[in-house]
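First up is the structure itself, then whatever we jot down about it.
Only a single protein chain was left out; the remaining protein chains are all shown in position.
Labels A, B and C are assigned to the chains in the order they are written; within every chain, residues are numbered from 1.
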Amino acid sequence: MHELNKKIYYHDTDCGGVVYYANYLRYFEEGRTEYLNAKGVDINQLSEQDTVFVVRRVEVDYKFPARYGDNLIILSEILNIKKASIEFAQDIVKETKLLIRAKIELVCVNYSFRPKKIPEEIIKCLKE
Amino acid sequence: MHELNKKIYYHDTDCGGVVYYANYLRYFEEGRTEYLNAKGVDINQLSEQDTVFVVRRVEVDYKFPARYGDNLIILSEILNIKKASIEFAQDIVKETKLLIRAKIELVCVNYSFRPKKIPEEIIKCLKE
Amino acid sequence: MHELNKKIYYHDTDCGGVVYYANYLRYFEEGRTEYLNAKGVDINQLSEQDTVFVVRRVEVDYKFPARYGDNLIILSEILNIKKASIEFAQDIVKETKLLIRAKIELVCVNYSFRPKKIPEEIIKCLKE
Partner (left out) sequence: MHELNKKIYYHDTDCGGVVYYANYLRYFEEGRTEYLNAKGVDINQLSEQDTVFVVRRVEVDYKFPARYGDNLIILSEILNIKKASIEFAQDIVKETKLLIRAKIELVCVNYSFRPKKIPEEIIKCLKE
């Protein structure tokens, strides 16, 4: 389980007084990126090899809203690795309270957005 | 089925060359707002009556990416109205091609984020 | 003077109850794009010729804030065309009230971000 800290600023919120619902997907991107990084996967390097991970599906449950000034933790975990796709479970918590829960499926594609097999060395990194 | 036109600018895209995955949720907000407006529901007025619709759950399937300069159509439709929640089906299409498909559940709350019954006059508007 | 309509949604605002200060720059991008389009300049086509306009400097005066549900007008005008740069004056108004006033300088560059002369046919379009 990978943890990333995230502080909430004005630009994250909307006039309802809470974080705008689309913005949690940005934090989930940050969480996945840092998780992959920690596993030794460099997204910049991958993209030089015509390999990109794009989001194919998201499911998000909004349980409680985050607010200005909150210090959140983004939890990221890989549920499943297939030939050309990875499934993440990601949560956003505040202290011990679960605010947002997501399941996010990425697919490995080339620059023409055609699915391709995840490179062997990436799978090795992810499974370690 | 309500239709809203949406043009894609630089600020909608990311360095992958396509629209950033979280931004479609913004267009879905715009689509729902205009749909509700067309039905006679004024979100500003509602909020003066301590009534807000917040997103409780989203499911989004990303089939094809949108790009800079695209002219998209956001299609919005109500699938289901319950006592305190509304379920939307929303698509984003380019010409006749389906790019993004979503199911989005809103819940009616007061300013303390407690669920409340959807006001009768709103239900009447929506069912017409 | 080019005019573009812009409606404000939740995603434009912040928890201060007004439009977030950076977001006006997005609307200015939209205004410039539509202005250039109206003059016959196609940004997608330009970029295929290794020609991009990037922002070199902005000055923005925030006089009054815009709010959720506002219908704004973005006014765009070219103040000055030089060999490799264009200066825009852009305003955002609500009805007849000036909310935001900006001066924005664009420079013509290639994909390595090196300044280059604005192509002759573009200058011709802009001066018509």
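Convention: contacts are C-beta pairs under 8 Å (C-beta built on N, C-alpha and C of every residue); 3 or more make two chains touch, one makes a residue touch a chain.
Here the structure is a predicted model, which means the values were calculated and not measured.
Engineer: What are the shown chains that the omitted chain is in contact with?
Structural biologist: Displayed chains contacted by the hidden chain, ordered by label: A, B, C.
Engineer: From the listed residues C:59, C:95 or C:128, report the one that touches the chain absent from this view.
Structural biologist: C:59
Engineer: For chain C, which residues lie in contact with the unshown chain of the complex?
Structural biologist: 16, 21-23, 25-26, 29, 52, 54-62, 64-65, 113
Engineer: State which residues belonging to chain B touch the missing partner chain.
Structural biologist: Residues touching the hidden chain, for chain B, are 10-11, 13-18, 20, 22, 67-68.
Engineer: What chain A residues would touch the chain not displayed?
Structural biologist: Residues touching the hidden chain, for chain A, are 9-11, 26, 29-30, 33, 43-44, 68-69.
We adopt the following convention: only the chains that are shown with their structure count from here on.
Engineer: Which whole number of Å gives the spacing of the CA centres of chain A and chain B?
Structural biologist: So the centre of chain A lies 23 Å away from the centre of chain B.
Engineer: List the centre-to-centre spacing of chain B and chain C in whole Å, with centres computed as mean CA coordinates.
Structural biologist: From the centre of chain B to the centre of chain C is 27 Å.
Engineer: Just how far, in Å, is the C-alpha centre of chain C from the one of chain A?
Structural biologist: 32
Engineer: Give the residues of chain B touching no fewer than two other chains, as numbers and ranges.
Structural biologist: 26, 29 - these are the residues of chain B that touch more than one other chain.
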